[in-house]
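Removed from the display is one protein chain of the complex; every other protein chain stays in position.
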Amino acid sequence: MYGFLNDYSEFAHENLLKAMFENSRTQSAPYGNDEFCERAREEIKKYFDDPECDIHFLEGGTQTNLTFISSVLRPHQGVITAVTGHINCHETGSIEATGHKVLAIESEDGKIRAEQIKEFVEAHYNDESSEHIVQPAMVYISNPTEVGTIYLKSEFYEISEMCKAKNLLLYLDGARLGTALCSDINDLSLSDIKRLCDAFYIGGTKMGALYGEALVISDSAVGKDFRYIQKQKGALAAKGFGIGIQFYELFRDGLYFRLAEHANRMANILENGIKRKGYQLRYDTHTNQIFPIFPKPVIQKLKSDFTFSFWEKYSDTDDVVRLCTSWATDIAEVEKFIEKI
Amino acid sequence: MYGFLNDYSEFAHENLLKAMFENSRTQSAPYGNDEFCERAREEIKKYFDDPECDIHFLEGGTQTNLTFISSVLRPHQGVITAVTGHINCHETGSIEATGHKVLAIESEDGKIRAEQIKEFVEAHYNDESSEHIVQPAMVYISNPTEVGTIYLKSEFYEISEMCKAKNLLLYLDGARLGTALCSDINDLSLSDIKRLCDAFYIGGTKMGALYGEALVISDSAVGKDFRYIQKQKGALAAKGFGIGIQFYELFRDGLYFRLAEHANRMANILENGIKRKGYQLRYDTHTNQIFPIFPKPVIQKLKSDFTFSFWEKYSDTDDVVRLCTSWATDIAEVEKFIEKI
Amino acid sequence: MYGFLNDYSEFAHENLLKAMFENSRTQSAPYGNDEFCERAREEIKKYFDDPECDIHFLEGGTQTNLTFISSVLRPHQGVITAVTGHINCHETGSIEATGHKVLAIESEDGKIRAEQIKEFVEAHYNDESSEHIVQPAMVYISNPTEVGTIYLKSEFYEISEMCKAKNLLLYLDGARLGTALCSDINDLSLSDIKRLCDAFYIGGTKMGALYGEALVISDSAVGKDFRYIQKQKGALAAKGFGIGIQFYELFRDGLYFRLAEHANRMANILENGIKRKGYQLRYDTHTNQIFPIFPKPVIQKLKSDFTFSFWEKYSDTDDVVRLCTSWATDIAEVEKFIEKI
Partner (left out) sequence: MYGFLNDYSEFAHENLLKAMFENSRTQSAPYGNDEFCERAREEIKKYFDDPECDIHFLEGGTQTNLTFISSVLRPHQGVITAVTGHINCHETGSIEATGHKVLAIESEDGKIRAEQIKEFVEAHYNDESSEHIVQPAMVYISNPTEVGTIYLKSEFYEISEMCKAKNLLLYLDGARLGTALCSDINDLSLSDIKRLCDAFYIGGTKMGALYGEALVISDSAVGKDFRYIQKQKGALAAKGFGIGIQFYELFRDGLYFRLAEHANRMANILENGIKRKGYQLRYDTHTNQIFPIFPKPVIQKLKSDFTFSFWEKYSDTDDVVRLCTSWATDIAEVEKFIEKI
């Protein structure tokens, strides 16, 4: 059995694990105040035109989302997201558990548009009973989205401008950010993202790290006292250096992007093979997740050799499935999969 | 500079990091449903007379405490702890952040007694306005405590019986559990603890792991739907196997206990050396934390070569400091420290 | 200016205020443990075939909803409601503020159907990642709904049966319950509601009381320790007798229902008048809220003499408005309104 189930099936890239092994007994300061974290921060900042920002290392995506979002909202405020947003669908109400409503808006392709934000916020303030309705105070977007699509620079810029105009914070979930940045249709840079968002995280767990995400808060005022809240949410790793060393390894020589490129390339080969065999895809993705539409017998047959996930019913005879490649995906298995269809 | 600052200064024991490195590209199921976790559970269960229980792997101590405690309390219920309890002092109000009051009771040595629990609970139910007061529903104890002391079996048994009599859950924070179990005055076994508590966690982070704690819930009814709440709190590691593999390594051949013994032995040597030099200790500890009382000039001198933490003021001339040894503490540095005093 | 803005514009029915005035200096036990509350409970229970239940008096609807809902859900659980549900739209995220996601399902007429509940719950448990999704644990319905429609007995019964089958609590928001029970198409009794729900509240504030709602919890196990949570949420009125005396007055001789009938009758006259003038209504209501579709110039003209609320845009030329009658609505004003159209 080979897995296309997700991009967090493998432990971690060898370089990261080797660096840890070599430092087994190295003593470091706790809670992210160590040299490894500091060096990782410096490597990441090299990608920003303006290096001024706070970078915190957290353990996972849900943790990062809930810790950051709850750190800046007041009790009556909520966060706007596409209905497909991870915080709306697959984090067991983690945002609500911190007291805030998730304000979901329609989306066909996992993305939201500046115009939708405008309408939503204006509808709020134009309501005679605004005070009886959760106040929108932040926009959450994912890049790539949960269905593998990505934001173009122009779209991103418009969202950012709209957030400023409407007094909303803009936060980007970058669980798979590398695959967006390395997508063949991408025109955004890390520096653009840093400039256009109030905060975002560079995912590690789904991009080759054992665990860990790097949260970048562009404005120190927004990040005031963030470490208190990290600790409160159980999100301040005692051995922060365990995450720092991984991000240092990922960023010091561009490994992060090479791993993303590999994942994207494997997905691209899969996609082309699937199309050649005459099947269609549910979304037009250019990252490491693809969503083919297969007849049920084909799915049954594939299941004997591969793991992947059911996405949604397409018709009485066909289902959409999700195939996910990763930094570690084996080309031989990709080819076997295509053959098997 | 050498650190006696805490027991989470070093990365992790070599065996753990080596096992991860060797499995760099091994594919496993996500969220703790993998073989590594399963094997780790089996190894841990070998220490229990009655193996029936749920074992979950979480990332850190604060996270484990807040996730478990909030998973079982109703909104009007609180958790009893010694004033020195970690949840009361050093987790930035993590329990309150989930909606529950921490009910602190006096303690001279970091421990609480069955009789104190009795009095507290009876005072609650005897109050004419019980409903205006947070209802005690759980007891939280740490073993070893935050000041290095440990519970004897008789004390533990009495607390457990009192909790049953008063309809309270008993939860043990075992961040440094190994050092308690390996203390020269200990008479408790892992199996005793499992039998006497509703839940407890076996600490990894402070005991030689890179990160990770093993939460044992003795009764499945108490643990109903726990994984939902884990996910909600950002405490369900996507790569659960990264924790599982470490606990497997720690428990498959008793490494966990050998590491604890080492930490305790180093603390014991330090303690004896300090006493020989004519200094006293604030608490009578038999684990890996010691609390010597030093004149301020001595502290200043030691600070040029060693890191450790200020604990509390003792007098105008003397302070209490905390020295913490670990699984990795170097005997040569221990001797240098003693010499330097 | 005369108001059709809402049904809480007037202070309270004379009988209630007179009873209070006459008891100005009467001493009573606090927190709902008094004779007035006890007598009110007895009067209400006379309407139930099986009088076994707990009745608590709270101050307002949002308060009642958030206090009851948060008292029974575990942290990972959410409450199903129609998208139009008051808790979803107009309580400023009060449920989320207690940590729980509101699970909104589509509705055209403010009602939800048993079949929708079935699909929603089955989709949850059939999901491979159920634990990553908020668990549905309660159904919230309003009767009448927020758009004035009501549940027929058969619909209500099916929902109740579905909730039992799917292990969901059923809770009814009865802010305007009297108007539903007195609707000309109603076939439900208070006793039916009590039998078919786990809890519901009989609204006072919108039905002639100065303030106050009567929460009925059908099963004492569901209501265990409810008073603790009432106090915690600031929802345990010190002078509970101030609410008790009002419900006693409302129920001792059927005043509650007479007031509801009046409100419905006024709405019915309004509706007929509007139809006679050639205008249509957005919803087919049989209670005290009606939703006529008027051309904008008509709305402007009416606004100079009457207050009412904008509901939604209907077309470029027409808007939907809401007219709300109450126990105190003056028939002369109703007639003036119709004339003015």
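Each chain carries a letter (A, B and C) given by its place in the written order, and its residues are counted from 1.
Please note the rule applied: a contact is a pair of C-beta atoms (placed from the backbone, for glycine too) under 8 Å apart; a residue touches a chain by one contact, two chains touch by 3 or more.
Here the structure is a predicted model, which is why all the values come from computation and not from measurement.
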item: Among C:Phe156, C:Tyr171 or C:Tyr211, residue touching the chain not depicted; value: C:Tyr211
item: Residue ranges of subunit C at the interface with the undisplayed chain; value: 2-3, 5-6, 8-14, 17-18, 20-21, 23-30, 59-67, 91-94, 97-98, 205-206, 210-211, 228-229, 231-239, 241-242, 245, 328
item: Absent-chain interface as seen on subunit A, which is shown; value: 31, 70-71, 74-76, 98-99, 130-132, 135, 225, 227-232, 236
item: Hidden partner chain, residues of subunit B it touches; value: 75-76, 78, 89-93, 96-102, 128-129, 131-134, 309-310
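Just so it is clear, only the chains that are shown with their structure count from here on.
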item: Chain whose Cα mean lies nearest the overall Cα mean; value: A
item: Relative to subunit C, chain with the most remote C-alpha centre; value: B
item: Distance between chain centroids, defined by C-alpha means - subunit A, subunit B (Å); value: 33
item: Whole-Å gap separating subunit B and subunit C, where each centre is the average of the chain's CA atoms; value: 49
item: Computed distance of Cα centres, subunit C from subunit A, in Å; value: 42
item: Two or more partner chains touched - positions in subunit B; value: 98, 228-229, 231-232, 236
